[in-house]
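After the structure tokens below, expect a handful of questions from me.
The complex appears here minus one protein chain, its other protein chains still in place.
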Amino acid sequence: MSGEGSFEVLRRDPRAEWIARNRLHPLHGTINVGEEAEVRGPSGLIRKNPHKVGFIGPNGIKRIDRLKGNATAAGLGRRSSGPQEVQLPLHAVENPDFYIVVVPDLVGGRLTSQDKDVLGQAHKLVKGIDGEGAVVAVCFGESKEEGYDTAGVDRLIHLGGEEYEGFAPEQRLAALMQVEAQLQPKHWLFPDSVHGGADLGSRLAARLSERPAVQAWQVDHASTVSRGASGSKDIQRATPRILLLAEECADPIDETRHEAQAIELAAIPLTITRLKDQGQVAVDPNAIPLAEAEFILSAGNGIHNWEQFHEAAEVLGATEGASRVAVDDGFMPRFRQVGATGTWVTARVYIAVGISGAIQHMQGIGQCDKVIAINSDAGCDMVKRAALSAIGDSEEVLAELIKLMQAHKAEQAEGGDQNAA
Amino acid sequence: MPLNVVSLVSVGRHPQSGRQRRAEQDGRAVELGMNLKVVQNSQLTVLHAGASSEPVLRTYAGMGLPELKVLELAEQDDAVPALGDYLQSANADIVLTGVRAESGESSGMVPYLLAEQLGWPLVPRIADIVSIDDGVAEILLALPRGQRRAVSVPLPFVASVDNAAAEARQTAYGPGMRARIEGNKAVTEVDEVRAGWQESDAKPRPKRLKVVKAKTAADRFKAATAKPQGKAGKVMKSESAKEQAEEIFKLLLEEKVIK
Partner (left out) sequence: MSFEWLHPALIATALVLAVIGAVRRVSLWRAGQPDQVNLMAGLMAMPKRYLHDLHDVVERDKYMSKTHAATGGGFVLSAVLIILVHLFDVDSQILAWALLASSALMFVGALFVFKRRLNPPSRISKGPWMRLPKSLLAFAGSFFILTLPAAGILPEGFLLQTGNVLLTVVLTALIIWGMGEMFFGMSWGGPMKHAFAGALHLAFHRRQERFGGGRSTGLKPVDLSVVEEFNPATSDKQVLGVAKPKDFKWNQLLGFDACVQCGRCEAMCPAFAAGQPLNPKKLIQDMVIGLAGGDDAKYAGSPYPGKEVGNAKGGPELIITDGLVSPETLWSCTTCRACVEECPMMIEHVDAIVDMRRFLTMEKGETPNKGAEILDNIIATDNPNGYSPASRTNWAADQNLPVMSDVKQAEVLFWVSDGAFDMRSQRILRSFVKLLKAANVDFAVLGDEELDSGDVARRLGDDAAFQNLAKRNLETLSKYKFSKIVTTDPHAYHCLRNEYQDLGSNALDGVEVLHHTTFLNELVQAGKLRLDSFNGGTVTYHDPCYLGRYNGEYEAPRELLRSLGIEIAEMERSGFRSRCCGGGGGAPITDIPGERRIADMRMEEVNSTGAELVAVGCQQCTAMLEGVAEPRPEVKDIAEILAGQLIEEVH
């Protein structure tokens, strides 16, 4: 949105200013005057708050406020209430002729960006087919999502029971079969993802003996282009009933609001599940393969206190990485080496401690999102690449970081106790 | 009675050269089968549906397999009926496959269709089979970012093996060339649906651009002229170590890598 402060156009509202000045105006009480620049102190003397005197004019220059703060507060009060919630037009489907069902992944209870793309794709399909169609989202498990309406969900089936929680593909499939029987959807759309979409879609396709299009990326009502042969071929075919859609297959909905009206399903039989979920396993960060790790603390030539480094990684819950030199010097095992000659990593956050950044190393962290450098040399390549750099003694910074994290953990433990109490 | 493990293998495709190779995940399926053999004293059959003259099969054999079974199929045949037919009668306890083949349609449907046909449970994307006791297997599923989920499942079952499973061992030339590759007659069914498709080399997909839907002239102007956010990061030189650590800590919290 357009909220970045420096670009905000300041506009005065003379009427509001006038009302603010006129204490007898009937609307005077509704105008937010804001904190006064002059207040009576505890001893009864009038105190001036120098920060509140004056206001920033339209040209960015501070102006003397002859209205004692009233005008600006009122004038800005109206404008700076932030970008207004725009009420998007409602797209209502009263009596749908057909349904297109989307089964979003709902990772962490929220729609993922791929889910939203798939919903967008569903609406694209609806437009291409004669008659009025509704997009149904079938959501499993706990849902924290509040934006079903703006994501393009016309009808919502939410199955939040315990039997759908965690890993429950058999029960979920039973529910989908019920949806199939009740709505006879024109298309089934799944995100082709590792979060369960591909699995559930394949299960449904096998159960319904439908041949799905997998890694579909260009879909309309007539034909579908999907990737085959591990992404090296495009397969064009008539659009099948079940689609497993690639990321960014279509644009998400952003101009309309939808009903997100709940549909009641007839009772779903509890299936006998043979796959028994034993829950997620706690994984030691150092057991996660370097290439997959989300958060890496990496050590280089500049580390002198290795015990402290290992402690930091443990406390922070980061996977350990290393530069080639640290490995060559025998401080870290070879499989920890990050870089073109070691492992190419994909971490979201990569902390490079004492790594100046040889070209091979920089190649290896090319896909990392946020790089944090802790280094004594401000001119090194790693600092140039990093989103945040701390220049100084890495040992001190790590020590502080460990302290912070320990304090943070203690706080959390306390918080947890209070919640429990 | 020893367990019967069947690993299905296919012809892989190298992502850079496009050359045929041992498929990553299928190799892992064989590796898992071979490791089960050590732990569980099971029998491993490595099965391919296709041509027995396929040279890539030698790279699977090179992992130390004395023989491979091949269900002889032509290029246009569907593998599922042949495999299903074989497995019906093979008395298998565990069928291991890759998640998706590297050549052909790569739909990843084979394990699902086989499981459906055999009426067995399907375990998707497994990282390891931890134990098998009293006909129940404890399995670790691979979740994104190296996470794992434990699942138990009764035998027999079909499982697809994820890239997180143990890497396939090196293939050795000598044993690979010496292995016996036995071709068997199989049920052939031409894949009619596929015959109606058009296949072409993958077109590069356009990257999604950030489209600014501006309401006002000022917003549009801003979107058109605003400099992209500078690449240079924040550099803290004079701050104390404590301040620096606090700033880093803030970023870690923001990025939700620490909880």
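Letters A and B name the chains as they come in the text, with residue numbers starting at 1 for each one.
The definition used in the following text is that a residue touches a chain if its C-beta (ideal position, glycine included) is under 8 Å from a C-beta of that chain, and two chains touch if they have at least 3 such contacts.
Here the structure is a predicted model, which means the values were calculated and not measured.
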| note | Of B:A51, B:V136, B:L155 or B:A172, the residue that touches the missing chain is B:A172
| said: Which candidate, A:L119, A:I242, A:V325 or A:I365, sits in contact with the chain we can't see? | reply: A:V325
| Residues of chain B in contact with the chain not shown | 14, 16-17, 19, 21, 62-64, 169-175, 177-178, 180
| note | In the full complex, chain A touches the hidden chain through residues 301, 324-325, 328, 330, 334, 359
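FYI, only the chains that are shown with their structure count from here on.
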| field | Distance between chain centroids, defined by C-alpha means - chain A, chain B (Å) | value | 27
| request: Please name which positions on chain B make contact with chain A in the complex. | output: 13, 15, 18, 100-109, 112-113, 115-116, 121-125, 138, 140-141, 143-154, 157, 164, 193, 196-203, 205, 208, 213-215, 218-219, 222, 226, 232-237, 239, 241-242, 244-249, 251-252, 255, 257-259
| request: Enumerate the contact residues on chain A facing chain B in the complex. | output: 2, 7, 9, 86, 166-167, 169-170, 194-195, 198-199, 202-203, 205-207, 211-212, 214-215, 217, 227-238, 248, 251, 254-255, 274-281, 283, 287-289, 292-295, 316-318, 348-349, 351, 369-372, 374, 378, 383-393, 396-401, 403-405, 408, 412
